[in-house]
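One structure is given below, represented as structure tokens, and several questions about it will come after.
Only one protein chain is missing; all other protein chains are in place.
Note that the chains take the letters A and B in the order they are written out, and that residue 1 is the start of every chain.
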Amino acid sequence: MAEKPHLLKILDILTLVLMFIATGLVFFYAPVEKIMGLVQKVFYFHVANAWVGMVGFTVAAIVGGIYLWKGEKKWDIAGFAAIEISFVFFLIAIVSGSIWARPAWNTWWTWDPRLTTAAIVELIYAAYLLLRRGVDDPDRRERFSAVYAIFGFISIPLTFVSIRLMRTIHPVVVGGSDAAAQGGFSMIAPMKVTFFFSLFTFSVFFVDLLWHRIRLGVLENKVEELRWSVD
Amino acid sequence: MIVVRNLLKRFGPKIVLQGLDFAVEKGEFVGLLGPNGAGKTTLLRILASLSRPSQGQVQIAGYRLPAQAAQVRRRLGIVSHQPLLYGDLTAEENLWFYGRMYALPDVKPRAEEVLRLVGLHPRRGDLVRTFSRGMKQRLAIGRAVLHDPDVMLFDEPHTGLDQDACAMLDTVLSEIAARGRTVVMTSHDLTRVADLASRFDVLSRGVIVASGTREEIGPDNLLRFYRQAVQSEGDV
Partner (left out) sequence: MQRIKAYLRAMGAIVWKDLAAELRSRELLTSMLVFALLVILIFNFALELDIKARDSVTAGILWVTFAFAGTLGLNRSMASEKDRGCLDGLLLAPVDRSAIYFGKAIGNLIFMFIVEIIVLPVYSVLYNTNLFQPGLILVILLGSIGYVAVGTLLATMAVQVRTRDIMLPILLFPLAIPVLIAAVKASNGFLQAIPLAEILPWLNLLIVYDIVFIATAFMVFDYVVEE
């Protein structure tokens, strides 16, 4: 294993700095929302978490396709890394959504399309992780994982549409018309700045984590190879 | 007929075949010997296009694997550990099914013919579930020769058979060989291949360590030939 790349060290520090700034913006720059009060601040990181989650699942599906095409192990390592990270981010998004839902809609959980889709998506990738653990032959594990990552990803929009057709009470924050009526709010400039800065910060955070996780995956693979070459 | 060059097969981190070279001429009957875990089954599965090579070239009857797998499959029959038969179908229904899978023109007359060849014609209407191990193995051979392949692969065909069934199997095997087919048969039991094969190759730790024709080795020296091959490899 090569030494930790220079760029990765810089990225680590950058992520840390950005995180501090983003947190600062959320608490000291963005104003307190009039109707919902302090709890609205959850929103900035909630959306950022969900965003990173979706980015990761998208990456995993694309990388899964490349794996099936090329058959190279590194694509499997990258896909697994992306899903593992996104699984955690998505869980945080769901929990923080629940914290938000409590004062906004007066309930911990609502069966609104986005929340419900998020829960189902989380279950899809829980199944993915279980599938990986269930296959011993590495080659087969990689192929099955790639296929399931693609299948799972394709089903997400269909799931969303099907639940959306049932009903919706989730606030449409960006570009929504009567957001306030649904427990939403309209964003003023400092809120927008904080919001997009959080998205950016979490995107960088994701890239940083992904890089680390891929390095770890490569290392795992090396250990496995060494173990076999011993006996 | 079979040309394998620098074949490498990996199962994850585990390397099963490491740069194996192997060639079989048309009409040859090769006995592939080797201890358990040497890679015999893996090699046969790759030749049968059931498993993809990790590296290296495999050519059968002039067609490359895995690119031209369909052409190879049409010319190849395999008898493996499992009979690949359906218990809830009768003997002839099993052959009809495989005949259709191979897109044979006259499935039913061909199935009759094959059933006679393997001596199961009287029991053609019985469910395979009710067959003994030996009968299943004979039907499995029938299944493998159904589409009249040029190359036949046998993976330990004698396993689990009693004396009579073995003798019957040997008759069928020598008949197949007599028809000029190219045959590769694996075994860890030397006595089984000794009378059948025209050439012996020893596979150990994923490479061919020794090879010799029946004449070169001599009638009674097979065991010594095998031991030497495996031991010299063990010292390394």
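FYI, a contact is a pair of C-beta atoms (placed from the backbone, for glycine too) under 8 Å apart; a residue touches a chain by one contact, two chains touch by 3 or more.
Treat the numbers as computed from the prediction; the structure is a model and nothing was measured.
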Among shown chains, those touching the left-out chain: A, B
Per the touch definition above, residue among B:Ser80, B:Gln137 or B:Ser204 touching the missing chain: B:Ser80
Residue, one of A:Leu7, A:Leu130 or A:Val230, that touches the chain absent here: A:Leu130
Residue in contact with the excluded chain [from B:Leu127, B:Cys166, B:Ala194 or B:Val207]: B:Leu127
Residues of chain B in contact with the chain not shown: 45, 48-52, 70-71, 73-74, 76, 78, 80-89, 93, 97-98, 100-103, 127, 143
Chain A, residues in touch with the chain not shown (by the definition above): 68, 120, 123-124, 127, 130-131, 133-136, 139-140, 143-144, 146-148, 150-152, 154-155, 158-159, 161-163, 165-166
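We adopt the following convention: only the chains that are shown with their structure count from here on.
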Length of the line joining the C-alpha centres of chain A and chain B, rounded to whole Å: 51
Touch list for chain B against partner chain A, complex: 10-15
Chain A to chain B touching residues, read off their complex: 137-139, 221, 224-225, 227-229
